[in-house]
Every structure is written in structure tokens, then in C-alpha cells.
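Here the complex is missing a single protein chain, while all its other protein chains stay put.
Letters A and B name the chains as they come in the text, with residue numbers starting at 1 for each one.
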Amino acid sequence: MLLPQILLNGVLTGGLYGLMAFGMALVWGVLKILNLAHGSLIMLGGYMVYYLFTLFGLDPFAALPIAALFMFVFGYLLQRFLINLIVRATMLSTLLIAFGIDVIITYLAQLFFSADFRTINPAYSGANFSVLGLTVPVVGLAAFIIAVILAAAIWFVLNHTPLGRAIRATAQNLTAARLYGIAPVRIYAMTFGIGAALAGVAGGLFGLTTHLTPYIGAELTAKSFVIAIIGGLTNPFNVIFGGIAVGIAEQLGSFYLGATYSDVISFGLLVLVLVLRPVRSLRATLP
Amino acid sequence: MRVFRMIAGAIGAFSVLLSPAIADDGVIKLGASVQLTGAKANTGRYYRNAYALTIDKINDMGGIKVGDKRYRLELVVLDNQSDVNLSVRQYVRLITSDKVDFLLGPYTSNFALTDSSVAEKYQVPMVQGGGAAAEIFSRGYRYIFGTFAPAGDYFVSTIDMLGQLTPKVETVSLISADDSFDLSVAEGTRKHLKQAGIAIVLDEQFRDEHGEFSSILSKIKAAHSDAILVACHEPDALNFIRKAKSLGVDPGYFQSFTVGVPTADFRHALGDDANYTFGMTAWLPSSVLKDRWFGNAAQFAESYKAKYGYEPDYHAASAAVDVETFVYAIEKAGSLNREAVRDAIAQSDFDSLYAHIAFSKTGQIILPQIVVQIQDGELKPIYTDKFLNWPHYPIPPWNDR
Partner (left out) sequence: MRRLVLIILFGAALLAALPYFASDVMMQFAINALLMAVLAQSWNIIGGFTGYMSFGNSVFHGLGVYGTAIAMAQFHMGFGVGLVLGVILALLCALVIGLPVLRLRGPYFAIATLGLSAAMGALVSNLDIAGANIGLALPLIRNDFMFYELSLALLVACTLSVAWISASRFGAGLVAIREDEQAAAAMGVNATRFKVIAWMLSAFFTALAGGLYAYWISFIDPASAFDPTLNVRMVIMAVFGGPGTVLGPLVGSFALSAVYELLSNWLSTAAALFFGLIVVLCVIFTPRGLADVIVGVRQSGLNYLMRNIRDNRL
């Protein structure tokens, strides 16, 4: 029963991984920004849910949409009034500004939230049930389902709404998009806002399963990176598959090699995927 | 050309800014670089606060007498931002530019390992209460002293206690993080378990502060061990317990963590799930521990809480006694000479709010850990060499709580 359980663990963690990577894949695919501050946005979302839960007694799952809304506004303003100033410069510049923003957010988070460890811990956070001898954690399963629903929602928005068409057009050709009356200034801000909102949801679920500190950002950024790349940027469902692939690889790796090897495995996998996959299929544009 | 003039100018201006201050007589400066921001800030603050509180207390009570002169203590604390490289530079700065007389330590073994090389290089005595790893003391350094017990002995009192409880623990899963402190703990624990005749059925490491415990917990479940012993720091202990509950992995009769359990933060973060968890502390604020400056440990804890708004734990007590060790040694040596003070530290022999302070040849103190357990949301001391309170044992499975 051990191996199926390990695989299940991998799939469930993978769902959350995929959710963490959505925002990063979207921002990158459309804006061509490697958002080093993505992990910090996840962290902020986690704290928001934490405070809605502890201060206002709001159920964490009910707090997720509120956190997402706040994060959307935050992301929108950040892109609209700061990152848009630099967005046409080289990728190096956008990378560096994201790095600077990450440093600032982390510092301010420590100032306001303190360095204490926080967990979002409602009564049901450790609940689980058994199916066919496998233990299924309730929160992990909920996170997985939310990830799938959000993937479907993103897919629908991108492919079947005017906003989605505008985003796709902007991603493919900035000048042409302008000609069709799309204002890239707002589309960029919208896209970054959506990315931040997704990060916020991921952060809340992250806080429900592990712990929050102001410093978790860097690691989450790296992980999101790996998953976005392995999954590819063309389809939100692929990001989830990327997450599941990394989740399973990590679990199997720590099962057979030992848990100290988990990073060797996920980052090694990243390099392998990049080197072995034909570059064409990795083009950073949406369908 | 112009560029180089600019650089030379900047460097010139810079060296003026950093030119050494002149130490006035009657002041003894103690310097430390600790984690006030960054990943270790949560525990780093204990050190800054305990250093400051103790120094204020000693100054209020008239300072230190050296020969027939009275000295005031002064504290210089720098924030190393949880960055080892920065902390090394800051210790050099403390010695050469801030002209501190003696050094207090940072938090965690990894920092103490690196920073103690600075102390050794400049031959400035350092008493540190933040690192317990064997490597800090096994390098033959002369100027480094530690007020944590050797990491390898952390589980000794726990194993001793297990021998007296029924049902008997015959098999354990030993889990540890892979940093210097936790590896030292694991190594010592293997030896002690063997002596006690307890079999290790699972021995696993994970990456320090990156614990993702699903697969380890699944292995524990399959191993059916009677007890789980975990060597790790606080965040990993939190994650371990949360993951264990959500995967329905019961501890067997017993589970214990080296670090984290005694802190208020830990109970706060886990709520009811913290109950039944065993841990250990080298120190509890008991009035039995008499102290020259604070009266006793309970009074120290009281004034600490009054000043900083949270309860001190053994980190704070260990830090406080580092300051007291210097005061003791300086008075004993009757001089500020670093060599004389170093020798006096090595021969320390006094009671304090923390423990009886006497260093071994390598520079560590011997201090048994007190086994503690969280019972109904409260931290209870359970066992030293005898039972202090009755443990809730065996730990019930998650479903029966």
C-alpha cells in the first residue's frame, strides 16, 4: 500500500504546485516577465487568509476569494504604475525590478507580520478519510480540486471571452493589438492582477497545509518556475500536469533516495526537460 | 580615469566614516551580531533582548568591579539579516572598528561555526549560547565557549524516561534535518538508543527548513515503530505534526522534537494539535535556579516578559548567562586582558539563572535536558532524572483525541 500512497501524495501536492505556478506562467506567457516576486505574492495571499481567519473568524476557504480580490488589486496597481514603466526594456531589467520588488515586499512583510511562524489552522485542517486503504487529506484534496477548477476557469477566460482574446492578442503582438483598439497598458495590468490573484489563492492553501513566514517567497518562486517550465505555457491544464509530474518525482525520489534529494530531483528534472525538449514547443506564447 | 578618481574618493570617504571610535575608560564593550531580520529572526530576537536585559540589570546594580575600578557594560548589537557572510564581516567590524572587548554569540550552530573562526583569528574570547553542534568545539579552538549542552546528548533524558514507562518502547523512527546541529543530535542519539537496547527501524534525513514530510511519514506508518524522535528546528516540527495529522500517521506511543515544542509560538500555531507532543528544554524559569543578578530564574523570566511582552525560553536564558559568564570571569581575572579573561572563563564555576556554569575541556557545559510535554495547551515539565509531572502516555491516536 506504500507505493500507491506515495503516488497519491505526489498527485495531491502536485495540484497545489500547479496552482502556485499558474500566475507565474500567465505573467510570463503574456508579459514576458520572469516574476521573481511571485513567491512573495503567494506569501502575501497566505497572510491575508491567515488574518481573515484569525481576526475575523472567516473560514479559510471563504477567505480565499477575498484574498484573491485584494491580491488582484495589488497586482493590478503594481503593474499599472510601476512595472509598466519598464516593461519594454530588456528581460534583464524586468527581472531586476521584480527582484527589487521581492526584496521590498519581504522586508515590509517582516515589519508588519513579524518573523513568527503562522499556520492557518481551522479544526478540519488535519482531517482525512480512507479510500481503498489510502489516506486522503481533506485539505490536500480540496486544494487539488480548486486547482483543477481554476485551470478550467483560466482556460475558459482565455479562449472564450473578449478579455481572453485581448490578452492573447497582446501576448502575440503588441502593435497589432493596439491597432485593434486594445489598450495594452490595462491588459498588462489585468494579466498581472490575475496572476497575483491566483498566487493569493495558492498562498491561502499553502498556509493551510504548511506554515507561513515572510521568507518563504524565494523557494516558492523557484518551485513555480520549475513547474511552469516543465508544464509548458500553452495550456493551464498542462501547468497542473507539470505540478503533478514534479510532485510525483519528488515523492518517489525522497522515497527511494531519501528526502534530502528532493531539490536535486526537481531541479535536475527542470534542466533535463529544457535540454531534451525541442525549443519550439517551449515558445512563450499562449494559444 | 574619472571613474577611478570617483572610486578612490568613495573609498577614502568610507574609511573616514568607519575610523575606530575611542573607547572611554570605565566601559566594557560586549559585541554580538545576531539575526534581527531574515529567516532566523524569530529566535534571533531572544539573544538581542536577553543580552540587553542582562547588561541593563548588571549596570543598574553598580556594574562590574575590576581591581578597585568600577566598569559599566555596554552592548553593541548588529543585525546580520540571517546572512552568514554578513555576520562574519560584522564580527570583524565589532572587533576592529567598534573595539569591543569581548564577543557574545549569534543564534544557530551554522552561524556559531563560522563566526567563532573570527573570534579565534583575532583571539577574542566568545561565549555563545546559540550553537550546540559538535563541530563548533571539535576544532581545537581556544577562544570559543558554549552554554548549550552537546547536541549529541539532547535525547539522553528522553531515552532514560522511556525506559521507565509502560508500554515499553522497543523500536523508534529517528528523523533528522541535515544541518550541523541536527546531524550531531542524530549521531549521538543512535549511540544512546543502542545502549538502551532500543532498535532504530527507520533512520531518515530531510533538508533543513524544507521539510516535505509526506514520504517520510508514509514510511513511518509502514514501519510501525513505537516512537518517533525528530531532530529539527521549529518550522519543520510544525510541518511534521500538521502533515502527520492530515495523513493519519499516529506516533505510536510517543513522539518528541528537539526544538520548538517549548515555545509559545509553537502552541499558538498548532492549537489543539500540539497536545501530547513531547519536547525538551535545557531550562525552565524556576525559582530554584538562584542568580546573583536577577535573584532567580523566575524573576528573570518575569522582568523579561515585562520588558519585551513575550516569555523567554532557554535561548534567552542561555544568552543571559553568556553575559554573566563574562562578568564572572572579568572579576575573577581582575583585569580586562583577553588572555586572562579567557583563562578565567575556562575555569568558570558558578550558579546562575540558567544552570551551573563550568566548561569542559572543549568549551561546552554539561546540562541535562528537561523532558517537557504539552498537556491541554500548557507546557509541563515531565522528567529530568526523576518524574516532575506525570506524562500523558501513551499518546492517543489522532482519531481518539
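The definition used in the following text is that a residue touches a chain if its C-beta (ideal position, glycine included) is under 8 Å from a C-beta of that chain, and two chains touch if they have at least 3 such contacts.
This one's a predicted model, so the numbers in the text were calculated from it and none came from an experiment.
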(request) Have a look at A:Ile120, A:Val136, A:Ile154 or A:Val226 and name the one touching the chain we're not showing. (result) A:Val226
(message) Please identify which residue in B:Leu73, B:Ala149 or B:Leu183 touches the non-displayed chain.
(response) B:Leu183
(request) Determine which one of A:Val30, A:Leu64, A:Val87 or A:Ile216 touches the chain that has been left out. (result) A:Val87
(message) With the missing chain put back, one of B:Asn110, B:Thr263, B:Thr325 or B:Ser352 would touch it. Which one?
(response) B:Asn110
(message) Just to verify: which one of A:Tyr124, A:Phe241 or A:Tyr261 makes contact with the chain not shown?
(response) A:Tyr261
(request) By the contact definition given up top, give the residues of chain B that touch the hidden chain. (result) 1, 3-4, 6-8, 10-11, 14-15, 17-20, 36-37, 78-79, 81, 84-86, 88-90, 92-93, 95-97, 110, 113-114, 117, 120-122, 133, 135, 139, 178-180, 183, 207-208
(request) Identify the residues of chain A touching the omitted chain, counting contacts across the whole complex. (result) 28, 32, 34, 82, 84-93, 95-97, 99-104, 106-108, 184-185, 188, 218, 222, 225-226, 229, 258, 260-264, 267-268, 270-271, 274-275, 279, 282, 284
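The definition used in the following text is that only the chains that are shown with their structure count from here on.
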(request) Determine the centre-to-centre distance between chain A and chain B, using the mean Cα coordinates as centres, and give it in whole Å. (result) 36
(message) Residue numbers of chain B touching chain A in their complex, please.
(response) 37-39, 41-42, 45, 178, 204-207, 210-216, 218-219, 221-222, 234-235, 238-239, 242-243, 245-248, 265-266, 269-271, 273, 398
(message) So in the complex, the part of chain A that touches chain B is made up of which residues?
(response) 1-2, 5-6, 9-10, 13, 107, 110, 114-119, 121, 125-128, 130, 135, 137-140, 209-211, 213, 215, 219, 250-251, 254-255, 258-260, 262-263
